[in-house]
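Of the protein chains in this complex, all but one are displayed in their positions.
Chain IDs A, B, C and D follow the sequence of writing; residue 1 opens each chain.
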Amino acid sequence: MNYLMEILPSLLAGLKMTLGVFFLTIIGSVPLGIIVSLGMKSPYFTIRWIINGYIWIMRGTPLLLQLIFVYYGLGMIGITFPRFEAAVIAFIINYAAYLAEIFRGGLQSMPRGQYDAAKVLGFNKFQTFFKIILPQVIKIIVPSFGNEVINLVKDTSLVYVIGLGDILRAGNIAASRDVTLLPYLLVGLIYLLMTAIVTVALRRSEKRLNIWR
Amino acid sequence: MNYLMEILPSLLAGLKMTLGVFFLTIIGSVPLGIIVSLGMKSPYFTIRWIINGYIWIMRGTPLLLQLIFVYYGLGMIGITFPRFEAAVIAFIINYAAYLAEIFRGGLQSMPRGQYDAAKVLGFNKFQTFFKIILPQVIKIIVPSFGNEVINLVKDTSLVYVIGLGDILRAGNIAASRDVTLLPYLLVGLIYLLMTAIVTVALRRSEKRLNIWR
Amino acid sequence: MLEIKKLTKKYDTNTIFRDLNLTVNDGEVLSIVGPSGIGKTTLIKILAGLETANSGHIMLNGDELPVDGTRFDAKVGLIFQDFNLFPQYTVIENITLAPINVRKTDKVVARQQANNILTTLGMLDKADLYPYQLSGGQKQRVAIARALAMNPQILAYDEPTSGLDEVATKQVGDIVQTLKGQGVTQLIITHDQTFAEMVSDRVFDFATEVQR
Amino acid sequence: MLEIKKLTKKYDTNTIFRDLNLTVNDGEVLSIVGPSGIGKTTLIKILAGLETANSGHIMLNGDELPVDGTRFDAKVGLIFQDFNLFPQYTVIENITLAPINVRKTDKVVARQQANNILTTLGMLDKADLYPYQLSGGQKQRVAIARALAMNPQILAYDEPTSGLDEVATKQVGDIVQTLKGQGVTQLIITHDQTFAEMVSDRVFDFATEVQR
Partner (left out) sequence: NENSKKTSQNNQTTSQVDEWNRIKKTKQITIGLDDTFVPMGFRDKNGKLIGFDVDLANAVFKTMGITVKWQPIDWSMKETELNTGNIDAIWNGYTKTAAREKQVAFSETYHNATQVLVTLKKNNINHFTDMKDKVLGDQTASSGDEGFSKYPKVLKQYVKDQKVVGYDTFDKAFNDLNAGRIDGLLIDEDYARYYVAHQPNPKNYTITVGDFPVDQTGVGFRKSDNGLRRAVNKTLAAFKADGRMNEIEDKWFSK
C-alpha cells in the first residue's frame, strides 16, 4: 500500500500524457470520421477509391507502425512534427478510419423514407444529415463507438514508441526498477477507472436517447 | 530484396501462430458475444450486473495484462494452461466483450414491431432471435464487426508477452539482429494483405445482405 | 368463447379505457369501430399478449389468459396496422416461415397453402419479391396472408382494408366469410363502414360502449 | 400548371406505366384512383423527385423538372403512405422543423402555425408526444400537418384518409377545400370513393387512363 502511494505521483504524471492524447484524438477523429463515412457514399469513383484505400491502410497496419511512420518516417523526408503533435496526428487519422466504418454502418441502417421525407420538406443535404439522420445514427452506434473510445484509452500507451512517457511506461519503469508486478496492478486500476467513466458516460447518453424509439 | 527473401521463412512461421489465434478467437468469441449481449437484457439484476462487470473488466484492462493474468497470474494459483491455449482463452473472453457491445447496439435498433410480429406468430424466443432478429442485426453491424476483426488481426501480436512467437515478434527479432527497419516493412505488408482479405470478405457479405432493405 | 372483463389500460396517467367488458362467441365476426386514437389497436394488442393491461381479465373458453405481459401462447392471430413484415424474407418466406418453424408443417405443404392464400388475394405473382418492393396495399395483403397461414382460432385485423381497392377489399371480405364458416372468431378494427356492415355480425363501438 | 408528358417507369423489366400524360391546373384537386399495386405511389414519388423515371417530361409552369433523380427543389409537398415521421422529434417538432430550418420562419410564428393546423386536425393535445406514442390515425394527421406547414404550391397526398374515422376524414376534406381556395394544386391518391367525390374536381383513373 505504502509502495503504491510512493509510485503514484510518477504514474499520474504519465496519466497526463495519456489523457492529453485521448481527448485530442476524440475531438479530432469524430468529425473526420463523419466526413470520411460520408465520402464513402460519394458518387465519384475516385473519392470512394481513395477513402477505401485510406481505411484499408489505417486499419491494415498497426497503429504502432503508423506512429513510427508519422514521427520518424516523415521526419526523414523533412516533415518534422514534435513528438506529442506527431502522436496526436497519427491517432486522429487512425481512429477516424475506424469511426468512419461505424458511422457507415449506422448510415446504412437508416430507412430510405427518412431521406425521402427530408427531401420533400426541402432540407438540404447538410441539414438532412445533421438534423434528421445523425441523431438516429448516434442512437444506434453508441455501443460500438464505446468500443473504440475504450480501445483508445488503452492504445494511448503506444506513444512510448516515439519516446513519450505515458502511464503504462511509468508503470514499466517502476516494475523493472523494483522487480515487482505491483505497478502494473495500479496502472490496471487506473485504466479500469478511466474505462468506467467512459462506460458510465456513454450509458447515460444512451438512456437519454431512449425517450424516443 | 534478397534480404527480405532470407527472413521470409521465419516470418511465415510466425504467421502460422497469428492465424491460429485469429481463427480460434473468431470461432469462440462470436457465439460467446451473442450470449453475453442477450444476457445484458436479462430480467435478473444479478445477471446484468455480472455481465456489465465482465465487460467493464475486459474492455477496461489492456489485453496484454489479461494475457499475463491468464498465463502467469492463474499459473501462480495453480491453474496452468499451455501457452497457446492460454492465449486463445484470453483472446476469446476479451473479444466476446467487445462483440457483445456491438450486438447490443444492433439489437437496440430493432423495431419493436418485429418482436411483436414474431410473438403473435408463435415463434419462441430462440426462433425469434435466430430467424427474425439476428439476420437484421447482422446487416447493421457488419462494419463495426469488421473493425473488431481487423483489430484482432493485429492484436494477435500481443501473444509475445507469454512467450509465443507470432509474425511481429519474428519481425522484431530480425530487425534488432540486423539493425534495420526492413523486416517491419515486410510484416506491415503481410498485415495489410490479411486486412485486405478480411475487408473484401466482409464487403462481399454486406453486398449479399443488400438484396433486401 | 372469448370474454373480456373489467379491462383497464393506462399509458402513464392517461386512461385509454376503463372496465371494458366484451364477449365474443366462437365463429362470430365483430367489428370494432371508433374514432382515431381511442384505443382500438391497444385493445387487440392486449388481447394478443403484446401489451400489458393495468387490471382486468381475459378468458378464452373458460381459461384465463394473463394480461401482465407474461403470455407466450400465440392464441390470437394479429394483422398489424403497420404490417410488420420481416424485411429479410420474400413474400412467400414471410408467409411460410411460421407454419414451417412453429407448426412444423412440411415445406412443400406450407408453400402450397401460401400459394392458395396468395391466389385468393390476387398476389401470386408477387411471391418472390421482398417487402420493400411492394406497394402499400400489397404489404397489407401479405400481412393478412401471413396471419392466415397459421390457422389461428381467433384472428384480429387492424384496419385490414386500408390501402386496398374495391376488388381487394372484396377478396378480404370473402376470406372473412370463409373463416367464419370454419368457426374462427374474428375481430376487425375498421373505419370502412361499408366493409364493416358487409362482413360483421355485430359492431362494438368504442365511442359509446367504453368508459374512460 | 403541372404537365406530365410521356412518362415511363420500369422496375427492372417490369413496366409500371408507359407514356403517361396528365395535366393539372393551378388550384385543381385531382383524385388518383386505381387498384392496389398499379403505380399510384410511384407516380407521385417521381413527381416529388424521389424516384427516377425511365423517360418522359414533367413541366411546372413551363419549366422542366428533371426526372433522373437530380432534383433538389422540394417544389412538391408529399404526404407519404407510411408517414415517415422523424422518430427523434415530438409531434410539434416534426411539424416546425422544416419551416424553421428551411423557410427560416421565426420559431414562435412556426409554433403558432403548427398549433393552428393541429387544432384543425383535432390533435392539439398530442403536440408533445413522440411518433411511437401515436395511434395509426394520429400519425397520419401529423404527416398531413407536417406537409401543410411548408405551404407547398403542389401537394400530393398518398391515402390521406386511411386509418381516419369519419370526423377526421371530414377535417382533412375541409383542409383540402381551404387550400383549394388558396390556389394550391392538390393530387390525392385514395381508395375512399366518398372522399374522392367530396373533394375532387376530377378523377384520374390509373386502371383505364394509363398504358402498361
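One rule holds for everything that comes next: a contact is a pair of C-beta atoms (placed from the backbone, for glycine too) under 8 Å apart; a residue touches a chain by one contact, two chains touch by 3 or more.
Given the structure is predicted, the values throughout are model-derived calculations rather than measurements.
The chain we do not see here touches A, B in the full complex.
Across A:S42, A:N124 or A:S176, the single residue that touches the chain missing here is A:S176.
Checked against the hidden chain, the listed residues B:L24, B:M110 or B:I173 yield one contact partner: B:I173. Those residues of chain B that touch the chain absent from the view are 68, 72, 75-76, 160-161, 163, 165, 169, 172-173, 175-179, 181.
Take chain A: the residues that touch the chain left off the picture are 6-7, 9-10, 13, 68, 72, 75-76, 78, 80, 82, 160-163, 165, 169-170, 172-181.
The rule is short, and it goes like this: only the chains that are shown with their structure count from here on.
The minimal number of chain-to-chain contact steps leading from chain C to chain D is 1.
Common neighbours of chain A and chain B (chains touching each): not present. Among the other chains, C has the CA centre that is most remote from the centre of chain A.
Between chain A and chain C the centroid-to-centroid distance comes to 49 Å (mean Cα coordinates, whole Å).
Centroids built from CA atoms put chain C at 44 Å from chain B. Counting partner chains per residue, chain C has residues 82 touching two or more of them. In chain B, the residues that touch at least two other chains are 111, 139, 213. If each chain is drawn as a node and touching chains are joined, the picture is one closed loop, every chain linked to exactly two others. By the touch criterion stated above, chain A contacts chain D in their complex at residues 111, 113-114, 116-117, 119-124, 127, 131-132, 135-136, 139, 211-213. Of all residues in chain C, only 11, 33-38, 40-41, 81-82, 126, 133-138, 140-141, 158-159, 162-169, 191 touch chain D in the complex they form.
Interface residues of chain B, counted against chain A in their complex, comprise 55-57, 59-62, 65, 68, 98, 101-102, 104-106, 108-109, 111-112, 139-144, 146-148, 150-151, 154, 157, 168, 181, 184, 188, 191-192, 194-196, 199, 206, 213.
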